[in-house]
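Of the protein chains in this complex, one is absent; all others appear in place.
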Amino acid sequence: MCLALPAKIVAIHSPTQATIDLGGIKKDISIELVPDVKLNDYVVVHVGYAIGLIEPEEAERTLQLFGELGQIEGAQT
Amino acid sequence: MVKKNYIRPLDLNNGRVDMNHGAGGRASKQLIDEIFAKAFDNEYLRQGDDGARLPALPAGSEWVMSTDGHVVQPLFFPGSDIGKLAVHGTINDVAMMGATPLYLTCSFIIEEGLALSTLKTIVESMGQAARDAGVSIVSGDTKVVEQGKGDGVFISTTGVGIASTKHTISGTNARIGDVVLLSGSIADHGVAVLAQRESLQFDSQIESDSAALHTLTAALLDALPAGTLKTLRDPTRGGLATTLNEIAVQSQVGIELMESSIPLKPQTEAACELLGLDPLYIANEGKLIAIVSPEYAQTALSTLRAHPLGEMASIIGTVVADEHCFVQMQTRLGGRRVVDWLTGEPLPRIC
Partner (left out) sequence: MKYIDEYRDPAAAKAISARIHAEVDPAREYKLMEFCGGHTHAIARYGVTELLPPNVKMIHGPGCPVCVLPIGRIDQAIELALKHNVILCTYGDTMRVPASDGLSLIKAKARGADVRMVYSASDALQLARDNPEREVVFFAIGFETTTPPTAMVAQAALREGISNFSILCCHVLTPPAIAYILDSAPKGEAVTLEGFVGPAHVSIIIGSDAYAPFAKNYQKPVVIAGFEPLDVLQAILMLVRQVNEGRHEVENEFIRAVNPTGNAAAIDAMADVFELRETFEWRGLGEMPKSALRLNKKYRALDAELKFSPNYQSVPDHKQCECAAILRGVKTPIDCKLFGNVCTPESPTGACMVSSEGACAAHYSYGRFRDIAIAKG
């Protein structure tokens, strides 16, 4: 039950409602669960709700990790 | 003074279809005259008979006939409507047999209460689609059912066309080594319709790809020598996956696909992601699959790409030996999966 997608916040209408853009498709969703969200942030969307923010630096670090050629250990919590 | 044959015209702006229009009396005739005959106008309909007398078959050719029902909801969606869809759908079924579609009939089952303006828009759209395709709607029927028994309108269309005997196009003709081509991007129609439905609202610029494909098939029939064009089919309900599975079973072969060669518009892909749908199973109304001998694969590809409806055409796979008749796909990632038959209706997933 985990289908959730990263999408960009392209408009904020109120503390509870925003519009996201995913690959050119726009949809209105709730942002009640991400009170700190700002315009142009990327959020993870599930069943019409943003459930978390995507951290751009961490996303970049993950991609670097995929590209690493060997000895370094994976990201630690 | 008594006006000869005076009848008050239909109130096309505010009127609604009612049970009188289906009773077969004056009201029925009026509906037909003022909406249908006007939009479809041709020499056959002008006779006013219950059927159409068609010309004789040219020598060396055969009749092809096909029928289709249309129950799409909503009735109007970006890029098309139920009327246009009905005309294109049947034209395409005839075209996929390797025939030139010429004549259509249509049957309307209308729900009591449908706005006359809606009916008129649909019928005019059909008339225009038929004219654009060079096809005549030569006979038809209308019935009216009580409110609640009809979903607006159901349209059935039957089409007749002429096939030359140069090619024998059939789903049973695919052979090991043959190449599978697709004329363009998948899933656009299904997503355009889903985008309109109430419970799934989103603004998108995806349009239905609804189109009459008979000039595209004619180009292929022309460019390819006899015996090299094996199968033609339009992947409508059930999508590309279902159509390829059908052909695999008909021909008792397997099919191998390359996911990276299947054209998919970025917005359609995004919409499918959002809805949890697999684009392989979503309906298309303006695309075709062609299975051809390997030596003519490039000819077929360039013929498709030279036509406005085939600009994004691609070679998507090959026919292989497989006693299980699987359709398998090498995924974009480099893995492998079966592309199975559709199970039930593609309801959007959450998981």
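Each chain carries a letter (A and B) given by its place in the written order, and its residues are counted from 1.
Throughout what follows, a contact is a pair of C-beta atoms (placed from the backbone, for glycine too) under 8 Å apart; a residue touches a chain by one contact, two chains touch by 3 or more.
From a predicted model like this one, the values you see are computed outputs, not experimental measurements.
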{"item": "Residue touching the undisplayed chain, where the options are B:Ala23, B:Ala306 or B:Val338", "value": "B:Val338"}
{"item": "Interface residues of subunit B (partner: the chain not displayed)", "value": "199-200, 260, 266, 269-270, 273, 275-276, 278, 324, 326, 328, 330-338, 340, 343-344, 347-351"}
{"item": "Residues in subunit A touching the chain absent from view", "value": "1-6, 8, 22-23, 30, 32-35, 42, 44, 46-49, 51-56, 58-59, 61-63, 65-67, 70, 73-77"}
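Here is the rule we use: only the chains that are shown with their structure count from here on.
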{"item": "Centroid distance [mean C-alpha coordinates] between subunit B and subunit A, Å", "value": "39"}
{"item": "Sites on subunit A touched by subunit B in the complex", "value": "1-3, 5, 22-28, 46-47"}
{"item": "Complex interface listing, subunit B residues touching subunit A", "value": "201-206, 266-267, 269-271, 273-274, 276, 349-351"}
